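Every protein chain of the complex appears in place save one, which is left out.
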Amino acid sequence: MSRVNPVNQYLRMDRMPHIWCSGCGLGTTVNCFIRAIENCGYPREQISIVSGIGCTGRVAGYLKLDSFHTTHGRPIPFATGLKLANPKLKVVVISGDGDLFAIGGNHFIHAARRNMDLTVVCVNNFTYGMTGGQLTPTTPIDAISSTSPYGNFEEPFNLPFLAESAGAVYVARWTTYHVKQAARSIREAIQKNGLSFVEIISPCPTLYGRRNKLGDGLAMMKAFKENSAIVNGADTREVGLDFKGKIVCGKFIDREKPSFLDMYHTTMAERFGPFYEPYEGVQ
Amino acid sequence: MKADPKGVLTGAHFLDGDHACCEGALSAGCRFVAGYPITPSTEVVERIAARFPSVGGMFIQMEDEIASSIAIQGAVWGGAKAMTVTSGPGLSLMMEHVGLAAMLETPCVFVDVQRSGPSTGLPTMPAQGDMMQARWGSHGDYEIIALCPNSPQECYDLTIAAFNLAEEYRVPVMLMMDECVGHMTEKVIIPKAEDIEVTPRRYTTQKPGKYLPYQAGRSEIPLMVKAGDGYLFHVTGLTHDERGYPAMNAEAHDRCVRRLVEKIRNNARRIIRLEETDTADAEVVVVSYGITSRVAGKAIQMARADGLKVGHLRLITAWPFPEKRLRTLASHVKAFVLPELNFGQMFLELQRVIEGKSSCYPVPHAGGTVHEPEAIYQRILYAARHSRLKDKKEVAR
Partner (left out) sequence: MSDGKKSRGPRGVVTINAELCKGCGFCIEFCPSGVLAFSDTFNDKGYHTPQAVRPEACTGCDLCGAYCPDFAIFGMLKEKVVA
């Protein structure tokens, strides 16, 4: 059959099949991302993708874009350097909850504080998938992980609230059930000036689902459908996640603030006057 | 290629080593620096923060050294020449990304203005205790290049050399300064831009679709691309094949890592810079580097005044280590003396390459200040007296 899936042109088909498990939401997230960049108005040559390490970290390697698979927790500072060296690029970080909010948490809050011109997509599967299902900063209370075998008792991060508090100008959350909304949010996030953040709640049936008796990927997807409520503009303080509880989705924050590069230009133009050549990167 | 005049502050200046390093970076074409303040390196980034906006450069103070050491690599893949600047504790934090730069073959420069450790140690005082960490600090097998300036002028010159070597071999290059060299103020001559040789990034001329990121050819050093040019390339810190794709098996790993190592080892002769004085007929050779070489110079004068045949070999390049040259010298030199501001780091390397063919004497020092010339002088006397005379022919056998 000669009909070709339109997403293939954005994928490194010479690397398929990918390593992700049956029913893992990562491939679905990749679909949403591809649909987002198809309609975002930027040519693909201009879009770079940076990932850290983890199952989600493998996203960069499957996308046929300029793509960087970096170190655990550090995709944001890598992306920061890439963007600042070449501001024409649209730089998107896609990484896991552990990568971005445990080992890399400091980088996220500072990127948001500076309003660095980046889009950060966190695939939150509530666990360290790649290393066998350990506790992450987003594991809900009472959930079992391989390193919280008696149930997690640590308060998890509420990522949208964290992102808003740290300064992100765009904050949205969807699950992998919400493919259309997720694609739209990622597109809007890419088009945004400054640090935009999209959380994608995604099933890890193999490690998180099975251990917590949540069923296979499909069962988890159905639970996302049943348990989610779309509340655009919701107060991010109210959208924390409980084990098997309601998942509030939507676009929560969409505000304007000068980005890092905007502020850089303003500051230097003021200081240097006619001697300031607007910074355009280092080509 | 000649330097871009925009960044070159031609003239005779009175600069400390930290400031000279900043000017060297500018002359070399560095336009991206990410750093985190740490004594005694902070003056480098302070001057960069002031100088960069008017020459089209970008400085960003990151949230920590981990971030700094990878932000520069993002910048390089975006097309910039980039460096980060730190001191011991910061260098420790950067280690994972020295490995990343080695693995991705990202040309970039790490400046380490060494202070006394371990841990917070003596933040404002000199040491040379990071020499082994610079070489071996990240996990796995790889090679780096390390340079050791002994004056503000050399901080300027060797910063340019560091950038040029980074581009030529696609490796992280470590500029191993120390607190004394960093804070000492001397005359620094900055040449005209047209007299400064700068190695440009070597980009592929192949078309997208044909280009393979890690196809090295005979030079052992693959050509680069940068983001945004339509190559849609992938790079990963995982073991990879020529396409840059993960290749998870022992054969691919051998091919990948072997080249990272051999591209430096096979070119060591071209990379290594030494300064030799009176080594041809020396009975004792003092091997030194960085600030200690200046103290050693004084000690050697004292020994010569006593009529001893003492030579001096200064390591401008510490890594790769000049194995061949030292082995050659060992055929007529009775003893080597190696003073350094640590308890024997480069000394271990010296002993390893000399393989007992000559005697080797360390002059250890914990740092916090430099050696007394007297200490090195005494060691030279001791070495000269105690080393057995060798029959050259017997060694040559």
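Note that the chains are named A and B in the order they appear, and that numbering of residues resets to 1 at the start of each chain.
Rule of thumb we're sticking to: a contact is a pair of C-beta atoms (placed from the backbone, for glycine too) under 8 Å apart; a residue touches a chain by one contact, two chains touch by 3 or more.
Given the structure is predicted, the values throughout are model-derived calculations rather than measurements.
Colleague: Could you run through the displayed chains and say which ones the absent chain touches?
Modeller: Spelled out, the missing chain touches these shown chains: A.
Colleague: Decide which residue listed in A:28, A:115, A:152 or A:228 touches the omitted chain of the complex.
Modeller: Considering all chains, including the one not shown, the answer is A:28.
Colleague: List every residue of chain A that touches the chain not included in the displayed model.
Modeller: Residues of chain A in contact with the hidden chain: 1, 3, 5-8, 11, 16-18, 20-28, 30-32, 35, 176-177, 179-180, 183, 216-218, 221-222.
We take it that only the chains that are shown with their structure count from here on.
Colleague: What whole-Å value do you get for the distance between chain A and chain B if each is reduced to the mean of its CA atoms?
Modeller: 38
Colleague: Would you pull the chain B residues touching chain A in the complex into a rising list?
Modeller: It is residues 31-32, 34, 53-54, 56-58, 60, 62-64, 66-68, 70-82, 96-97, 100, 226-238, 243, 245-246 of chain B that touch chain A.
Colleague: Using the touch definition up top, name the residues of chain A that touch chain B in the complex.
Modeller: 12, 14-15, 44-46, 48, 50, 53, 60-61, 64-71, 74, 76-86, 88-89, 106-107, 110, 264, 268, 271-272, 275-277, 279-283
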